[in-house]
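A quick write-up on the structure given underneath.
Of the protein chains in this complex, all but one are displayed in their positions.
Lettered A and B in written order, each chain numbered from 1.
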Amino acid sequence: MPTLSDLLQFLFAGLTNGAVYALIALGFCVVHNTMGIVNFTQVDLVSLGGMFLYSALFLLGLPMPLALLGAVAASALSGALVERLGIRPSRSDDHLVLIFLTIGLSVILRGVMKLAWGKNRMAVPPLTADEPIRLWGATLLPQILWILLLTGGAVLILAWVFRRTALGLCMRGVASNPAAAAIVGIDGGRIRMVSFAIAGGVGGLAGALVTPITTLSYDVGVLLGLKGFAAAILGGFGSFVGAIAGGLLLGLLESLAAAGLSSAYKEVIAFGILLLVLFVRPTGLLGKRKG
Amino acid sequence: MLRIEGIGKHFGGVPALSDVTFRCREGWTTALIGPNGAGKSTLINCISGILAPDTGQIHLQGLRLDGLPAHRRPFLGVGRTFQNLALFPRLTVLENVLCGLTPQGEPSMLRSLLRLPATRHRERLLRLKALEMLDAFGLTDKSQWPVSILSYGDRKRVELARALVSEPRLLLLDEPVAGLNAEETARIGTEIRRLHGAGLTILLVEHDMDLVMSVSDHIVVLDSGRAIASGTPGQIRSDPRVIEAYLGRMSATA
Partner (left out) sequence: MTPRDKILYFLRLHRTGLTVWLLAGFLLAFPALAGNPYVLGISNLIAVYLIAVIGLNLFIGYAGQISLGHAAYVGLGAYGSALLTIHFDLNPWVAMAAVAAAVAFAAFLVAIPTLRLSGHYLAMATLGFNIVCHTVMTQWDQVTGGPSGLAGIPPLSLGGVSIDDEAKFHYLVWSFAIVVLTLGLNLARSSLGLALAAVAQNETAAESLGIQVGRAKTRVFVLSAVLASLSGSLFAHCFTFINPDSFTIFNSIELVTMVVIGGLGSIWGSLFGTTLIVLLPEFLHFFDAFRDIIHGLILVTVLILLPQGLVSGLRDLLRIKLLAGRNNA
């Protein structure tokens, strides 16, 4: 029988993972909203965030806040480059082709990371000192607070961009009707590039935040990213609120199930839940039902 | 032959059809007309099974159609064309028409894999049939073309050929001449008259009034999802409600 402090511990772990999944899910949703495709390079943008943080700290010797900012900016730039160099040259509007294209780009990105940073596992330090905080018998790493705080901040900034700025308006325009948006003079290509940059930014942030508590390697983003994808789908794929709710839900369920059953089968549980949800509600928990 | 009884259909609270009732008599060409957004395509989709009506019943020769899945209906003799073309763009003209022969050759997996002589023979027969149909539509030369490179008029004819090749009893045509020039329109008009002569029952949705008046035996007018009038072309032409539905709308948009 788990004690209250155990439960609390699992709750923290769940929330932390959930916040990371939510960030990644947001990245998936932003691109999906403007292009209607699943962007599989999202998973590598997560790894890139950690890699850039590592290099900024140890290669350039930047202080942590600057390094974090630099890592997020560099991931955002990578996202934009992926769109400009990899997606835009394709004239196809077949979703199957575009999805395979992002898969190919993802393979390339992993190859590049392997080449640049090697295959070994690396360690990144947390944002601030490693002193655990004790809370009702549970221990809480400061990094976890940072993850929750910065995720919240990123979500607020994104929400502000989408609701209050001209750029956000354009993105929503392209999302709801690309043809009409083109007619009123919105540059669809630029908007898609921006959406990839945002996806890179949130993915990079997620990677930079989570790698100190996991480890860092060129493929760390794959499983994290796919869970982010799962979170986006749980949330109905599209709405931001859905993505965040899906992320937190997946994180909590996974952590509680791992506590109750077995942590070796964490993945089975996470994806098992997802498959069940998809089978019962093919458009996700918070998604609209079809006509 | 076709009985539409009290059909209603909502899209998220907005009624597209409400309580539509009419009949298509066997061997007649019935035209369904009405302003844009009246619900004509929605009704065609209900008959062919792509949409399920919320209320009402559809009977074809005493058989109840509503509730049956869409893919059953071609086997009962319902053929259709689409307003915005629904061809298979990467398939050739011949292959598109061959797809129309599904009701004649339900393919089994094992037979398709083994391709035994009997299967090959059957497929050759189907092919001949499709080629005959293409010949009737003057498309023989283009039989090996992918439809994506055909002109709009040719595509419309391929779609008609695809609908006809399985010899349906009821043909649903959703704006068969929209976007065609005068010559192509005349060609389709002749084709419709020929089919009518051959005894086919046709439900025709069309905005081209000259065509409608010249080919139909009976006209049903739909406005905002309701059947507001029906009668012979002569009666419809002089019906004040019809003129109101069309002209009222036009003066409002002009």
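Annotations for the structure displayed:
By definition in this document, contacts are C-beta pairs under 8 Å (C-beta built on N, C-alpha and C of every residue); 3 or more make two chains touch, one makes a residue touch a chain.
Predicted model, so just to flag it, every value in this text is computed and none were measured.
Which of B:126, B:139 or B:180 touches the hidden chain is settled by the complete complex: it is B:126.
Between the chain not shown and the residues B:48, B:185 or B:230, the one that touches is B:48. Only one of A:4, A:108, A:157 or A:180 touches the chain withheld from this view, namely A:108. The hidden chain makes contact, of the residues B:32, B:60 or B:101, with B:101. Mapped onto subunit B, the footprint of the missing chain covers residues 48-50, 69-75, 80, 82, 86-91, 95, 98-103, 105, 107-109, 111-115, 119, 123, 126, 144-146, 149, 162, 166. Hidden from this view is one chain, which touches subunit A at 32, 37-38, 86, 89-90, 92, 94-97, 99-101, 103-112, 114-115, 222-223, 226, 229-230, 233, 237, 264-265, 267-268, 271-272, 274-275, 278-279, 282-284.
Basically, only the chains that are shown with their structure count from here on.
If you average the CA atoms of subunit A and of subunit B, the two centres end up 48 Å from each other.
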